[in-house]
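Here the complex is missing a single protein chain, while all its other protein chains stay put.
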Amino acid sequence: MTSLEATIGQALDREAAWRHRRIAVRTLITALCLFVLWLAAVRINFSFTSVVLGAPGMADVFGRMFPPDFSYISRLIAPTIETVQIAVWGTLLAVVASAPLCLLAARNTTPHPLVYSVVRVFLNLLRSINELIYALLLVSAVGLGPYPGVLAIALHATGMLAKFVAEEIEHVNRGPIEALQAAGAGRMQIILMGILPQVLPSVVGYILYRFDVSIRSATVLGLVGAGGLGFSLITTMKMFKYHETAASIFMIIVLILMADWISGRLQKKIL
Amino acid sequence: MSRVTDYAAVQPAPTLADRAKFLAFLLIAAAFLGWSANALELSPGELIHSMPVIGRYLARMFPPDWSALQGLWDPTVDTICIALWGTVIASIIGLPLGILAAKNMNSPAVVRLTSLTILNVLRSISELIWAIFFVAAVGLGPFPGALALGVNFGGILGRLYAEAIENVDQKPLEALRATGANHLQTIMFAVLPQVLPQIVSYNLYWFEVGVRSATVLGMIGAGGIGFELVTTIRLYDFRQTSAILIVILLLVTVIDRVSAILRRAIVK
Partner (left out) sequence: MNMNVEIDHRATKATAPELNAGPVVSIVNIGKTYARGNLVALSDVSFDVGRGEFIVILGPSGAGKSTLLRCINRLAEPTKGRIYLNGKEITDRRRELRDARRQIGMVFQQFNLVTRLSVLLNVLSGRLSYRPTWRSFFYSFTREDRAIALECLEMVGLGHKVFQRADTLSGGEQQRVAIARALAQRPNVILADEPVASLDPKIARQVLKYLKEISQRLGISVICNLHQVDFAREYAERIVGLCQGQKIFDGPPSELTDDILNKIYGMRAEADGD
C-alpha cells in the first residue's frame, strides 16, 4: 500500500502541471484579446480623458434638459401615435411580404434550388441594411413624412421575418407531412395542414418581437425625416429647446417600455 | 350497442357574447388599421404610384461606382472597432447591473429596482440618440459611437444577463451557501460558470447587431462607414451609394458567419 502522503504529493504535482498549462493557455488568449482590443481602442481614439473632459459638457446638456417640459407632452401625443402606426403598418406589410418569400426560401418548400438561393441572397440583402439607411434613401425618393418610414421598417423586417420563418419551416417535424403526402394531399394542402400549424406559435411570437423592435426603430426614423417621435426630438434639439427634447425622450422611454410590456404579456399568453 | 359522441358536451358552441367579443375585436382592429393607413397616407394607390419613383432611384444606383471603395477601408475597420468596443463597454455596464437586477440574487429591493430602472432607461433610448449626446460631449469621431453603442447595448445585455441568471439551477448555489461561502464567492463559483456560455453567446450576437448599427452611426458624425454612405446620398451619387451598400452587405455577412461559428464552438 502506497502512503497517502506520496499519492497526494504526486497528485499535487500533476495538478500543478495541469494548472500551469491552463493558466498559460488562458493568459495567451487573454493577451491576444487585449491586444486586439488595444488596437481597436487606438483606432477609435478611445480616451478616458475625453470622457472626463466631456463630462461637464454632457452634464451641461442634461442640466439644460431638466426639468423636462411636461406641458409639451400634449403636443407629443400625435407623434407618439404616429410612431405606433408606423410600427404597426411596417410590421404588417412585412408579414404580408414574408408569406410567399418564406416558402420560397425554405429548402423543403421551395419550387427550385435556384429560387431558394436567389431568395436567400435577396433576404440577406434586405436584412443587412439598417432601417435608417432605407429611410434615408426613401426620404430622398418620395419626400419627408411617415410613409418612407413605414416602407423602411417593412423592408428590413421582411428580411428578418422571412428568414426566421423559412428556418422554422425547414426544422418542421417530417412525420405529419409524410402522413399527408401518403393521403394524397397537394402542395398547398401540405403547407396549410402540415406545416402552418407547426410553425404558427413560434412565428406569432417572433412577429410580436419584431413589432417591439419596429417600435424602437420607429422612434429614431424621425432623425432622417421619416416621421414619429424622433422627428420631435431632433427638431426641438435643433431649436435648442432642451426641455422639450427631454419631454420627447421621456415619451420615447414610456412608449418603448409599454410596447415591451404588452408584447411580453401577449407572448406569454400565446405560449 | 353503439354510442354516439355528444359533441355539444365535448365542445360547447360559442356563446353569443363570445362571438360578439370576437367580432368587436376584429372591427376595432380593422378600424385602427384603416385610420392608421389614412394618417400615414398609406394606400394601394400611393404604393403603386411611388413604386416607379423608387424604381427610378434604384435604377440610378446601377452600375455600382467602385471608385467609392477608395478610402473606404478605414471607415470599414472603424465600424468593426466601434461594434467591438461597444460590446465590451456594454458587458462592463451590463454584468454588474444584471447581477444586481436578477430576482434570485437577493439584492435589497432598492438596489434591484434602481438597477432595473437604469437598465430600462439605457435600453429604451436608441444608440443613435445616445450618440447625439456623446458627440456633443466628446466631439465627432468613432469614440462617441462606441460609447453610444456601449450604453444602449449595456441596457439590453444587462436585462438579458439578469434573465439568464434568474434561470440558473439554484441547487449548486444552495450547496455553496451551505459550505459557508459568501455572496460573491457563490456568484463566482455557482452562478458565473452556469451563465457564462449564454453570456458569450449573447455578446457575440449583439456584436453582430452592433456592426449593423455602427453602419448608421456615421449619419450623426459618430464614425464608421455610415458617414461615407450619407455623403454619397446627400450628393445624389447613388452609384457610389450602391457600392458602399455592397461593402456593408459583405461586412455584415462575414461577421454573421464568423460569429455563428464562434458561438457554436464556445457553447458546448
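Should a chain be cited, it is by its letter among A and B, assigned in written order, with residues numbered from 1 in that chain.
By definition in this document, a contact is a pair of C-beta atoms (placed from the backbone, for glycine too) under 8 Å apart; a residue touches a chain by one contact, two chains touch by 3 or more.
Only a predicted model underlies this, so the values are computations on that prediction, with no experimental measurement involved.
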Residue of B:176, B:199, B:216 or B:248 in touch with the missing chain, whole complex considered: B:176
From B:190, B:209 or B:229, residue that would touch the chain that is not displayed: B:190
Those residues of subunit A which, in the complete complex, touch the missing chain: 3-5, 7-8, 11-12, 14-15, 18
Missing-chain contacts mapped onto subunit B: 171-172, 174-182, 184-185, 188-190, 193-194, 196-197
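Heads up, the rule we're going with is that only the chains that are shown with their structure count from here on.
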Euclidean distance of C-alpha centroids - subunit A vs subunit B, Å: 4
Complex interface listing, subunit B residues touching subunit A: 32-33, 36-37, 39-42, 46, 50, 53-54, 57, 77-78, 80-82, 84-85, 88, 120-121, 123-126, 128-129, 132-134, 136-139, 141-143, 145-147, 212-213, 215-216, 219-220, 223, 226, 229-230, 233, 236, 241, 245, 248-249, 252-253
Residues on subunit A engaged by subunit B in the complex (per definition of touch): 36-37, 40-41, 43-47, 50-51, 53-55, 57-58, 61, 81-82, 85-86, 88-89, 92, 124-125, 127-130, 132-133, 136-138, 140-142, 145-147, 150, 216-217, 219-220, 223-224, 227, 230, 233, 237, 249, 252-253, 256-257
